[in-house]
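Below is one structure, written out as structure tokens; comments come after it.
The complex is shown incomplete by one protein chain, all other protein chains being positioned as in the whole.
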């Protein structure tokens, strides 16, 4: 199981609809953002276009859920895209037409699902595909998502339970889905008394993907995933979340250093602990209460976020509404040398980790990437000895954002960093 | 609120269907047991006949629940007795005909409900009485009973929520209900992270009873109720449970001493912390897996149970299927002097409480009741000094079960008690 | 045990040195405050003069402790008053001379101790009185006070352990001690994993007092005491704390309403759940960092504190440095009618208890005391129906602070209360 063929040999890069559209994304919005991706970001590796939560809810329009809403569903208890929001899905075509358009752009297509079976299927007791059991037979009456009323969990000890999950992924494969973000399946905060209680459903989804005949990236959400399940997560999923939903707040960004320092040994070889979407640029465009906003992180903080996500090798999923993207935001996403650290780094790890500072290193074929972070609220000078990186001597380093050349002094680097600021350096291998 | 007129000036005494019929009690069984009560036990104060859980579930027949079962319900989302099980309830007459028969016997009638609104009402979005809101508008999508799938909790912050509860108790009042056992409303074990989360629903039910025009005893279940909510419980309910379901096991009986030692100061003045039903005689007559059984407690243990329930002033609700009741069981229920301790005691409290022994006292107009308990597994001699009871000297005592006269020796009593055994003594007031 | 003769038939009233002198009280300060008590407060019932923590530490001068300080100790491992701070204690006379002076004033004398045996006794392995065992034999190497390094706990399973405690109280009895506040013995916050771990030491101290030949009030500290141990506390102690140290902050005062609503049934018959000292007037006179201060509560809040402590029947221990007491503070302590509610009330309890309001009642021979509290930050009108107090109709009420007569309107009282304000009313019994 551990050595299954991995669907994501490097950290997945792409775009996700949640941060900008909430539960209310539309076909038009998906394709518009896909077009932007194709034109501006695909050359840098951004290729997944992921449609987030509640595409099956006709009335979903923003960040709010409607409790007990009536959902679009086929005769086999499987949710379908709401045709009023995704017109090409009419006549039971599902996401196939959209996936096809996205594939034609050279991109890949992903969807979000909540684990489980629709509550409406259970109360109507509808059929399942490939089994004589019906919806009530496999539902767990007491297993709920704690923030959305669409689903009941599936009791995997019941006959027909695996058949149901198999039928889901068979459908998604027929649509051409390349990436599935499964939600309400992996956290320790919502249900501290039942940590990792969806373990069997994770395994069932793994099996369903392996059987569906199409390669799909499996992304688990939300976090924090339990560290002591690192092996099980590695064995079953391609990426999983370190935290609850990440947003554009320094406090959450600062906390991510703690999470990365716990999870770094589990990253690599096709398994990607996930720092969550990058809330950059235009966000929350469907938020009716507060309205659209721009990323609230300072530029230094945004760069710090990119540096941490890249050197940690987190998946990179852009959360912005891409239309009218400003130059600075675009520049953060198109620095090939920094992205190479994300895609090609090896044995990335902290070499220093305190409440005020962090230093990470990662190994590239031709040198070493080193990121220095100032977590404090004040400007701060960081000094770094060659030995701390395992080096005998420092080569001249390059700042991968500014291109500047940085010379060591007495076999140490010393840099002044803005509050919440950071640098990403490249140190070439020295000739022996 | 604290000084509302109390519906139960003394601990309620009666019979409940759960221990013998589970979820599968029928009209016939109710009336048969009521007839026994009238003939044999009513003279001793046993007067409530309580129909326990799922009288609205046509297929309920034993101790098991059917997840997502279809329930009998009126147009206002209110559950109704299943006519196949309660024939007199046909044509929308509900429990009125049964209540009338029971009243005619000189008895009182009680029902069990689960807090909340039927899940099926919510998913069908049916109407409510007295409000334009509908079932979905007041349901809490995340508030579940942890062992039965019939209901969603009601979110009392919603418009129409109180109207719904008012409509329930209006219906029960119209049926002639005298006692309501509300379940899934009061415990700390099932949801340790949300202790007493149904607080607002308790208050809503209190209001609904006060408004319904009929006096009803309000019994909260299951336990353990949270001790720190003693005031709130006293202010809103007439009785509430100290533990989870009590059964005929010494371990549970022994544990009840711990609970009683915590709760005794909250008992009295119309508020009755509740040790749960008395699982005596024939039990579990509908249990398909294990079949009917007789109470598994030894005779000493059964007497210990009666002594503790009586001196603590717990409600006394018989759990037996009364038909063919044996002599010993009947004798436990018809000792007027012991029952007087339950009904008329005052300031009952432990005077000694260790892992091996317990001594309780309670004050009667003409003397003092004193119960001595041997909690250990071996025969044990208990000695009791007059001072420990607050007495200067011991009068001659009477054993209320045997009638025997017990003389003190050197101002102390000394008694040998069988393993798990006990005595209930009466000490007359001494002439001054 | 429960019916032992009670040393405090009504809530103890007096003065304690902690709030004003910390660990640094002196003989002079004790006697000076005693003199004030005698002159101004004794007529109202304030009679205990209690010397708080570390009277055995020569260098103690303020609120700080000196870790591992050398302590004054007799040959039997018993701590003695430091003669440099208590000159009359020289030559082994201990507190006897001070107690005598205080008794001569018509007052009673109390001391503070920490449970356990001095760490210095253990490491020096000194002798014990009345047993061949030595200090090391009875100490528990892992039972520490979490904020003071003077003591190890005593392991009551060891031979000699009870003899040690007996020897302590024999000494205190010989000094003439009337009140002992035992610290580090009763809380759930410092050691949540070991709740009530000093249970055996509480019992040992109870026994030692019963044997010492002198009546002493036993006060346990700090809190919060565990509610589920209410019976054990009642059986062994005369008063015990509801909270950690109380100080002159509204937040702590507001929280006391929650604690009182939990503990009220345990109060009465010589057992007094304790709201802690009254931090009125001049406080912290030995505090070297912040200096002396006046009570930071507003006058309304101070009155609210008095009303709550009085109607709840808490012990009343004044924390002020009494010299130069202002008129207002003195007036709070000398209202005989309000103090009568504290000393003579019966069945005191909340009748309303929400986050914004509280209403308490208590029964006096000639009428009822009713306190109305505004817990909110805004002026607030409270309305109270006669039925809520269990009355059929309201009599004219008297405000016990202003003497004002308050007339009901349509069988209800309605009063406007300042933020954090309150009233204490007296409602005379109505002629039948």
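Quick notes on this one:
As written, the chain order gives the labels A, B and C, with residue 1 at the start of each chain.
We adopt the following convention: a residue touches a chain if its C-beta (ideal position, glycine included) is under 8 Å from a C-beta of that chain, and two chains touch if they have at least 3 such contacts.
Treat the numbers as computed from the prediction; the structure is a model and nothing was measured.
In the full assembly, the chain not pictured is in contact with A, C, by the touch criterion defined above. When you scan A:42, A:59, A:73 or A:227 for touch with the missing chain, the hit is A:227. Across the entire complex, the residue among C:7, C:122 or C:271 in touch with the chain not shown is C:122.
Across A:264, A:309, A:373 or A:426, the single residue that touches the chain missing here is A:264. Listed residues A:336, A:387 or A:428: the one in touch with the omitted chain is A:387.
The chain not shown here touches subunit C at positions 67-68, 119-120, 122-125, 136, 139, 141-142, 144, 146-147, 149, 192-193. Residues of subunit A in touch with the missing chain: 1-4, 227-228, 230-232, 235, 261-262, 264-266, 349-353, 387-390.
Heads up, the rule we're going with is that only the chains that are shown with their structure count from here on.
Shared contact partners of subunit A and subunit B: not a single chain qualifies.
Located most centrally within the structure is B, per distance between chain CA means and the overall CA mean.
Averaging Cα atoms per chain gives one point for each, and the point farthest from that of subunit C is the centre of A. Chains joined by the most contact pairs: B-C. Rotation relating subunit B to subunit C, from a C-alpha superposition: 180°, rounded in steps of 5.
Subunit A and subunit B have Cα centroids lying 52 Å from one another. Rounded to whole angstrom, the centroid-to-centroid distance between subunit B and subunit C, based on C-alpha atoms, equals 39 Å. Rounded to whole angstrom units, the spacing between the C-alpha centres of subunit A and subunit C is 57. Shared contact sites, meaning residues of subunit B that touch two or more other chains, are absent.
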